[in-house]
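Okay, here's the structure, questions in a sec.
The complex appears here minus one protein chain, its other protein chains still in place.
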């Protein structure tokens, strides 16, 4: 069949199934940076944020397999494995109504509420900076792991032991990173035209990659994030490398959908187990946080329903596909978000160096307004405007502030 | 269906369509260079010029989408996005008989007559050097853009605003290149066994990529081209980087097909808006040109028909596929081309440095003879011999001439 454009083949007994899949997101962005310096020159232009081709399949009834290649990227495209895994879904222990899924390979486990919505269905071009930063620590695209997933009609739970991200690392790694992702979500209230979501996650890095050959060990973590558009890969907030033997993240999630209105928010705290500052023992464990609030008003009346598949909200499916002939216009939506990411800890004041161990990663606040058009279930366009406000100090104490206006357009197909 | 080997799936109402596509071109070449120096050592061997896998699809009747990955290349293979786009083809303004197509993403817009013929159907392994050089300026594979395409039964017109080429640039770019391609073509005379083609194009770089971080700007263009075989990626003619704020190209096209005879030619002029020569203001805007004439005689009688799809000629479809059993031999064709590319401007004379602002890119003349075998609509083989004659001066005025003989074989499948 070609349901919603997705070529799908099914054996007569239903035990074998194969679906070709593809996602393309082509972004164009213009950045207006003030004051412009060499450290904050975000280049305008275009970028394929995602250009994926692959398949999902079921074999011998109980086994799910997938392989997706990625030809897009951030701030420049390169071809790499996006996901590939083997999953056994033939066991229903503990009275579960849905099979417990046991998976090995590489994939993106949802690390929070925003991450539980497919990137093809999100409100904006990118997730909120805090959610995106956390996603990259022990999860994200191409993250290897062994995991278990369970769900009921109104709840979702997952536990994953994670490893490296696929691809050849830019620095040689002698032992790869190990981490974990634990998450639970449920919908305590729901009805035909409303859904409430509550959720929490605990995730972290158990041991950062060892980048020193031989008996010596060199383990570090680094927190950095781009403004919420990725045509330029430059990051305006960045803690730099911190020698550490791990980190932990707590995340709290809430969201609600009522008729054609939708609102959601998340809060994250990252605690780094820092070992050293330069040559001396770390005087304290630095801690960082971020949060966001977002909402949408679907002008054409469609709803964002909750789903237990990932424990989060789905995007909008247009009730009437766009057609010039039939004078139908697809779905239209207005969206807004306010997002904060604070990568400072004991940053001290301008004009002087930071206190010992202080981290001047900077604080980034972003306000986004978006207009989304969904001509049909395959194609959509997102037009965003962002006000980005970064306050940051250099090591010597000079102000490295940036005010950035970004206008961006995403053109997308997905099936 | 598997028409000509292409797996194609269509929904019952015809509104959804999906076709898997692939092109593989495997080239083997032996270069005989005289005199051999370190600057002109074209390495013999093999190369996958193209190795593409992807799909073309139609969804919701009016929308065309595509994603193709490329696993081949020039002088070495690397995996990269070849094309991906979303196209709306549901609007027929101005009394058009065919829909006006509006496209966004990355693809190769035809930049001339030779480029309007699919690379899988061209007479030789590569396009004429001048056509290939022009193609790479604001068009070519993986070029991003927004464009409009219109056509009637006997005419074609396109207007595209173009950006960068997909992939991570070798030098950091702070603002990406912007350019444009305008082209019109028509067939003033045509009949059951003949077609005449006339066409013209205007294209250029509006602003070269800015490779300097911060408020400073560094914009440059560079014209360089390989001999018309790409097993070696080395370029024998090359202007080097010229500081410039843009360039313009005028192209003129003519061609004709009569029964099993086909002839075509193009002429291009490139005008560079040069800003500086070293530290001083450019004394003049350098200008370069190139042209070619080519022809084919299809021994087995097949014709090269004109098509308004791209505004150019299609290749040969063998009337009787090769079969040892049936004693049928596919299609056989003889082809010849003479091509000139002149990248000198005010180059001065041997034994002395060039006048201020003179460009010693070199002049390349290539004569090619080819024998093509098309066993069927999927497979073909091209055997070419080339006489390459390059006359070029070094900065100091020494002769960097090269006489190169190249024998090459392309083995190809495409569906």
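Order of writing sets the labels: A and B. Residues in every chain begin at 1.
Assume a contact is a pair of C-beta atoms (placed from the backbone, for glycine too) under 8 Å apart; a residue touches a chain by one contact, two chains touch by 3 or more.
These numbers come from a predicted model, not from an experiment.
> In the full complex, which of B:276, B:323 or B:394 touches the chain missing from this view?
Of these options, the touching residue for the absent chain is B:323.
> Check each of B:79, B:159, B:200 or B:371 against the chain that is not shown and name the one that touches it.
Looking across B:79, B:159, B:200 or B:371, the contact with the absent chain belongs to B:79.
> Determine which one of A:35, A:167, A:240 or A:301 touches the chain that has been left out.
Going through A:35, A:167, A:240 or A:301 one by one, A:167 is the residue touching the chain not shown.
> Looking beyond the chains shown, say which of B:20, B:100 or B:369 touches the absent one.
Of these options, the touching residue for the absent chain is B:20.
> In the whole complex, what residues of subunit B lie against the chain that is missing from view?
1-2, 4-5, 7, 20, 22, 24, 26, 28, 36-39, 41, 43-46, 48, 51, 53, 69, 71-73, 75-79, 321-325, 375-376, 378-379, 411-413, 415
> Could you pull out which residues of subunit A are in touch with the chain that's been left out?
9-11, 16-18, 53-55, 57, 59-63, 65, 67, 69, 78-81, 84-86, 90-91, 104-106, 144, 163-164, 166-169, 173-177, 210, 213-215
Simple rule for what comes next: only the chains that are shown with their structure count from here on.
> Quick check: how many Å separate the C-alpha centres of subunit A and subunit B?
Spacing between the chain centres: roughly 39 Å.
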